[in-house]
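Only a single protein chain was left out; the remaining protein chains are all shown in position.
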Amino acid sequence: MDHFPNYWGMPPQESFDRYNIFQDKTKNNAISDPTTNTKQPIVTGTSVIAFKYKDASFGSLARYREVERLYPVGEYTVLASSGDFSDFQYVKHTLDKIMTKEYYTNDGHILGTPHIYEYLSQVMYHRRSKLNPLWNAFVVGGYHNGEGYLGYVNLLGTTFQASTITTGIGMYMASPLLRKAVEGHEDTLTEAEAVDLVEQVMRVLYYRDSQSINRYQRAKITAQGVEISPLLSAPTDWSIGKDLRGYQ
Amino acid sequence: MTQRLELPKGGFNFENYQRNVALEQQGLKLPTPTKTGTTVVGIIFKDGVVLGADTRSTAGSIVQDKNCDKIRYMAPNVYCCGAGTAADTQFTNSLICSQLELHRLATGRETRVCTALTLVKQMLFKYQGHVSAALILGGYDVTGPRLLAVAPHGSTDKLPYLVMGSGSYAAIAILENRWKKDLERQEAIDLVQEAIEAGIFNDLGSGSDVNITIIEKGKVDNIKGYARPNRREPKCRSYKFARGSTATLNLSAVTVTEGDAMDTS
Partner (left out) sequence: MSFYPYTDNGGSALAIAGEDYCLLASDTRQSGEDYKIHAGYVPKAFKLTDSCVYAGVGFSADGVALVKRVRQSIEWYRHAHEKTMSTPALAQMIATVLYSKRFFPYYVGTILGGLDENGRGVVYSFDPVGSFEAELHKAVGSGAELIQPFLDNQVNLKFLPEVERTPLPLDVALQIAKDAFTSAAERDTKTGDYLEIFIIDREGVNVERFDLKRD
């Protein structure tokens, strides 16, 4: 719509456009262009790590500046995201709506971690099938029926459950450390050991993931519910730097 | 009329490069070279260097060799771990190895690791990354224990612990977590073993055994199969074929008499 009354009823003058009212056809325009789908992530976050220990499952991640990427859903579930941040916000909103609806239905049934994970997996697969993916890799961690629960789902709808899950560059660098420390010891790993393990892994990721910063959050999910830590930093040691000279 | 034969001047011949690019654009599949999708590591300890490698080489997702040797001799006091295209690492290694031998004969001195590195990096830089060899050089020379790495384009690193190959992420995670200055010999060996095993179990391009080489002053220990975490369990059945399993389509007999003269016409 032309908002300049002087022009109303006049023939269009694209060649002489004093007030710049004609759309620039070379630029993307949300009104005139066809609907577009996410073809690449814009604001992204890096690795997420999670593993099970004695009486809980544990989530943690490197943060993107001051942005939090751990989000509690209901009482016993935490959603952690790496990938596009706006898509993560959309998913948080969607899950919140469902949890609210569940709450006021008040039928004595609450959505547990497996239900939230199943729902999210279906959403992710559905969106990939529409070729309009949510550009994330999610880890859903929680505590359900007396057991830790961990599930992974990504933008393709690929899912798996395991006692250690990582995303992003953490799949290459955190997994070896976590698998070594956790696999086969899920029932004996203590909370103190788990906290220490998170710190070790976060330090290694900070050393070697150029996208990361030394700031992370840790979520603990037990029978008592979800506990998300404040900002943490792993102590680092750069002292070998002073001994390094040259490159040959 | 006689024609003068132009002998090649050495080095690679790139005359088919453009043609191959054009053919690939038209959909031609070129043969894939064997990659040593690899985990190799090297670390410096108190009085020497430990090099470690897995023993898998792959072509795509198929294992080409379950027990290949990726730690190779360069000089009596210098060894080299290779990752990348198998042919490139092998040929780079043997070419530089010969040059070092000649250099020792000419100078009468022990090879320095730095000399080996310079020869390798100058060669790789000349080929602008087309020779895809990523090497870790470890040795003990007049300057003490030395550990250096070269990337395919010719850039080099000098660090107390180094990794290369597709399993390098897994291995570096272990080293960043556990490496300390002035490790004892056995501690260093254990750490290298753990780093290589992290590659073997977490990276599909790495597998089978852990080979280790320890280089100290005047002494080299080559341990093949230092750890064998992937022994194949015995098969349930025997697959020996009975005699005659292969069908005979036709028979022809030739009589050979002892002492027949060879036909040299």
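Chains here go by letter, A and B, matching the order in which they are written, and residues are numbered from 1 within each.
We take it that a contact is a pair of C-beta atoms (placed from the backbone, for glycine too) under 8 Å apart; a residue touches a chain by one contact, two chains touch by 3 or more.
This structure is a prediction, so every number in the text was calculated from the model and none was measured.
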Chain not shown, touching residues in chain A: 37-40, 125, 128-129, 131, 133, 152, 155-162, 165, 171-172, 175
Interface with the undisplayed chain - residues on chain B: 37, 56, 58, 61-63, 66, 166-167, 200-208, 229-230, 232-233, 235-237, 239, 241-242, 244-247
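One rule holds for everything that comes next: only the chains that are shown with their structure count from here on.
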Euclidean distance of C-alpha centroids - chain A vs chain B, Å: 39
Complex contacts: residues of chain A adjacent to chain B: 169, 172-177, 179-180, 200, 203-204, 207-208, 240, 243-248
List of chain B residues in touch with chain A within their complex: 114, 117-118, 121, 148, 155-160, 169-170, 172-174, 176-177, 181, 198, 201-202
